[in-house]
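Notes for the one structure printed next.
Complex shown without one protein chain; remaining protein chains in place.
Order as written gives the chain letters A, B, C and D; numbering starts at 1 within each chain.
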Amino acid sequence: MIPSIDYLLLSAALFSIGAAGALLRRNALIVFISIELMLNAVNLSFVAFARQLGDMTGQVYVFFVLVVAAAEVVVGLAIIVSIYRTRASVDVDDADNLRG
Amino acid sequence: MTTSDLIALSPELIVTVLALLVLVLDLFLPPERKAWLSRISLLGLLAALVANALIHEPNPQAWQGMLASDAISGYFNFVMLLIAALSLMLSSDYLQRQGLERGEYYALLLTSTLGAMLMGSSADLLMVFLGLETLSIPLYILSGFARGQSRSQEASLKYFLLGAFSSAVFLYGIALVYGATGTTNLAALSQQLGTMSASPLLLAGAGLLLVGLGFKAAAVPFHTWAPDVYEGAPTSVTAFMAVMAKAGAFGALLRVFMLALPQQSQLASDWGLLVGVLAALTMILGNFVALVQLDLKRMMAYSSIAHAGYLLVAVAVSAAGGETAGLATSSLLFYLLAYTFMTLGAFGVLLLLERQGENLALNDLAGLALRHPLASAAMALFMISMAGLPPTAGFFAKFYVFSAALSAGNLGLVLALIGVLTSVVSVYYYLRVVYYLYMRPAAVERPIYASSSWATAALVIAALGVLVLGILPAPVFAWTQQALALVLP
Amino acid sequence: MEQVLFWLMAVVAVVSALTTISSRRPVHSALAFLVTLLSLAVLFLLLSAQFVAVIQIIIYAGAILVLFLFVIMLLNAQSGEGPQIKLPSQRPLAIALALLLFGGLSYLLLSSPLGAARPLPAGMGTVQAVGGILFNHFLLPFEVASVLLLVGVIGAVVLTVKEDEQPK
Amino acid sequence: MPSNISLLALVLITIVKGAVLIGALLMAFAYGTWLERRLVGRFQLRLGPNRVGPLGLMQPMADGVKVIFKEDFVPAQADRLAYWLAPALVVAVALTAFAVIPFGPPSVKLFGVPLFYISNVNVGILLILAVTSIGAYGVILGGWASNSKYSLLGGLRSTAQLISYELGVGLAILGVILLAGTLELPQIVEQQAGTWFGFLPRWNIFLQPLGFLLYSIGALAETNRAPFDLPEAEQELTTGYQTEYGGMKSAMFYMAEYIDIVLVSSIATLLFLGGWQGPFIQQLPGLGVLWFLVKVLAFVFIFIWLRATLPRIRYDQLMDLGWKVVLPLALLNLLLTALIVLIWPWLGGGG
Partner (left out) sequence: MSFPILSLIVFLPAAGALLIGLLDRGQERLIRTVALGASLSVFALAVVLFFAYDGARGGMQFVEQAPWVPQLGIGYHLGLDGISLLLLLLTGFIVPLALLAPWEAITERVKTFSIMVLLLETAVIGVFLSLDLVLFYVFWESMLIPMYFIIGIWGTPKAGPAALKFLLYTMAGSVFMLIAIIALYFLSGPLGGRSFDLITLQSLTPGWSLALQVPLFLAFTIAFAVKVPLWPFHSWLPAAYTEAPTTGTVLLAALLSKAGIYGFIRFAYPLFPQAAALFTPWLMGLALIGVIYGALVAAAQRDLKRLVAYSSISHLGLVLLGVFALSPISLSGSTLQMVNHGIIVAALFWAVAAISGRAGGARTLDDFGGLMRPMPRLAALFTVFMLAAIALPGTNGFVGEFMILLGTFTQHRVYAIIGAATVILTAIYMLWMTQRVFHEEPRSQKHFADLRPREVALLIPLVLVIFWIGIYPKPFLGRLNSSVQQIVRQSSVQVQTGYDLLRSQVYRLTRSQVNGPAPANLRPGGRPR
């Protein structure tokens, strides 16, 4: 059996990669995918811990993460689509009406 | 699922049913009757408040250890329902003016309230997480509710991306805590941590939880979204978000950090110091950056960041345990109520001034006192309260928090000193608003959009709240302390 | 066999994750992410979480990511690029932060001994087991999750239905 | 899993079974096209292909040869990776799903290994859903990779259609799963053995008529078949996401389409029509395969019949049908089923 720590390290690596993507990229969609990557890394941790602890709770968590991710994705993509719609005529590159 | 479970959940249930009801009714109401939605929502919130008041049997492990129904959750539910009710009263007029009055607005506002309530009464990290999402996702949508305005959409996008990011971080924290302890039930966690020594895993998990909630609470350095989102979102949403998101985040912080994690241990002093640093940074940055803001919504954003700092002081010092933890907890509760009144009140006045989604600058307030003395007086009152000057709610809120801090030894002393000094700084920008209201001749005569009796009533409630909490705070103090007796051993 | 599969999937997951965040076109990111998802599903199987593995594919790969691709292409169809956001993003800082995060997490993970894995309960990871715990112990979260999904639907409608399609 | 044979033997047998299955499916594809052309010809009062071989039986072979020798091109500025990946993906997905389809009773064994299916997974039906859900990628990628507006719009439409109807299909299937109490396909079929009142087969279709109807509609839509063949609408989108595909790659899309038809027919058979159940199955288990094939064929026939009969619906009608009719009805069906399952023991009924 593969020790749980290997899974956890893999999960940490994926989480870090996702975080890096979320911080690095400027394209909203890729940032968004990076965040999903982070969620998946967390799922891996949950499942690995579940096996380590011999406890189903961790697996159930994945279910909830999936639901939340689904809701987030729907809303997030809707936001992106709507933002795109209002400025389809103008340059998409500058979403900087807000300072910061 | 038993009857007592259902009783414990009854306020939340009412809010949920209300949200669905509003959504369905929206389909059948002609546009000119949309105001009914707001009235029905208010009525429902009232019912939820009554239900909340009627819950007498504490049930700390309802729904198989998912929901805690105790004095603290009762208090939180009260505050959150109050926030929702006041926001509704304040915003219905504004929404009509902006052409945003749609049934979904109310439904989303109510679900967001539901999320915050769940956070404040969660007994399991999973519920904290789900509450967080139920609070946040409607807020993302509401931020972008003014679809024609690109600022609103940008706010929505920014809020969404950072919020989702923080959710992921929070979730990872849950995973690590789960891995370290084998449970996510807060009571079990607290029990287990009492006996075992803290592993690095647990510390990392707690840290990530803190980061995740720090985002929601807009604590420095996780605050970067707040000014932009506050500025871009429709003002009625900003008002609601400024208070509700904070209440939810601190509800969760209270449940997780102040109640579940152990106090008076190595772990406690670790996270106490960590939160203390965050609190200090938040107070300093929030107040100093607010100094240079000329846009009122941005100023309010930084002000709300600053207030998060004061609230974090309470969280930080609670790590000291014992009496301090009790004081800290009740001071946090008191502060949130005071914050609710003054922030919603201030935004309420801004809502009266805004016509069509334009941002208000300080200059727009110039000379308002001569034309609209009551609105100006109310605004001045809220500003004075936010600055923490007596005899207002803000004074006793800060007084209480600093009291808790000073009972906690050196860290608390440092935090209290930073707190009072930054309060002095904050006087500058809050009273600058008063200066513009009362002492500057009007550049342009801005009209006030004659408010409905609802908005007026909400402002009166907020003003009374600020004054009553500032002059006769004892009953609320008693309430917040009664909350403790049930929770602390 | 298990070893090989694990290391293979681990490498695939990391490489595809790196591709996800580094590829220039959103479509490629999404595809790389699909690979990550699938390799994770295999890993879930290895961790005796078959139900999780399957719903990971059905929901994540089959619904969520498809939606993603859908939107990417929808926006692509009308212009060359997806929307950009202006977040304060300094490349070296972000990379350093991520490395720091990984380093810190690995250090913490390695320094907290997990001990021997506890024995798995019977039926670990099966639909019956997961369903049972989900509907008994996690009933309230389950219901809350349903509200959350409803919110998602409302949100999509609110944000994207065009004004003229609004029922007056 | 039988333990009395070696792993090697098991692997070998599985490989052989797989090869046979794939071969059979390829044949099914080939003669599916023939069947469709012939039948549609009949329906439209013409002959259909009848020159190559007797009754035109050699026509698919000829087509195959033609397709193989066609030029293998890639459109300018296409995304090469995705362009290649798309057709491969759809075919692979369609084939993979058959891994858990049982064609006959599990009691028929060869060297101790069930003969009529490749593997039995205890989440079988979920696995099929999982695998087919990946199929959407082929369509959407194909549409996008070609770097053509028609392709892209076709791909988008197709994806939207897939997502919309997958919900209805899944919910309709859930009704059956609720009744069966298991996700294993062989078990679901076993439960449909026997008759009611001595004459009515205990097929799920009689318990779930609405579910069957909804499944069928969904299946039609998911396979992009008429009257839901909008993504390929020649008149509007010049065959949609396949526009820029030619030669073998185009054939692969067709292959996937026909294999999918067989797949959804098989699932319908398993879930609603009693799978391999039929007369004399007790005496001669091998006969089950025949019953199975007959039922599948009947279902396929209906597919083709519908194509020839019904006009294509508009896109908005398609979406309306999916979201406003199929989905609510499927939910209702599920709710009713759940209610009945819940109160059945209470009413005194046996499990």
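The rule we apply is simple: contacts are C-beta pairs under 8 Å (C-beta built on N, C-alpha and C of every residue); 3 or more make two chains touch, one makes a residue touch a chain.
Everything quoted here is computed from the prediction, not taken from an experiment.
Undergrad: Give me the visible chains that the unshown chain touches, in label order.
TA: Touched by the chain not displayed, across the whole complex: B.
Undergrad: Using the touch definition from the top, which of B:Trp36, B:Phe288 or B:Phe399 touches the missing chain?
TA: Hidden-chain contact among the options goes to B:Phe399.
Undergrad: Among B:Phe288, B:Tyr428 or B:Tyr449, single out the residue that touches the unshown chain.
TA: B:Tyr428
Undergrad: Given the full complex, what residues of chain B touch the hidden partner chain?
TA: Listed in rising order, the touching residues are 323, 369-370, 373, 384, 389-391, 395-396, 399-400, 402-403, 406-407, 409, 413, 416-417, 420-421, 423-424, 427-428, 431-432, 434-435, 438-440, 473-474, 477-478, 481.
The definition used in the following text is that only the chains that are shown with their structure count from here on.
Undergrad: Would you mind pulling out the distance in Å between where the CA atoms of chain B average out and where those of chain C do?
TA: 30
Undergrad: Quick one: report the Å distance separating chain B from chain D, using the average Cα coordinate of each chain.
TA: So the centroids are 52 Å from each other.
Undergrad: Would you please write down the residue numbers of chain B that are in contact with two or more other chains?
TA: Within chain B, the residues that touch at least two other chains are 126, 130, 133, 137, 140-141, 144, 147-148, 156-158, 161, 179, 224.
Undergrad: Hunt down the residues of chain C that sit against at least two other chains at once, touch-wise.
TA: 51, 55, 63, 67, 74, 83, 85, 87-88, 105, 109, 114, 137-138, 141, 145, 148, 151-152, 155, 158-159
Undergrad: Which residues of chain C touch chain B once you look at their complex with the stated criterion?
TA: So the residues of chain C in touch with chain B come to 83, 85, 87-88, 104-105, 107-109, 111-112, 114, 136-141, 144-145, 147-148, 150-152, 154-155, 157-159, 163, 167-168.
Undergrad: Quick one: which bits of chain C touch chain D in the complex? Just the residue numbers, please.
TA: Against chain D, chain C makes touches at 25, 27-28, 31, 34, 50-51, 54-55, 57-58, 61-63, 66-67, 69-70, 73-74, 76-77, 126-127.
Undergrad: Within the complex, which stretch of chain D touches chain C?
TA: By the definition above, chain D touches chain C via 79, 81-82, 85, 122-123, 126-127, 129-131, 133-134, 136-137, 140-141, 143-144, 149, 152-153, 155-156, 159-160, 162-163, 166, 183.
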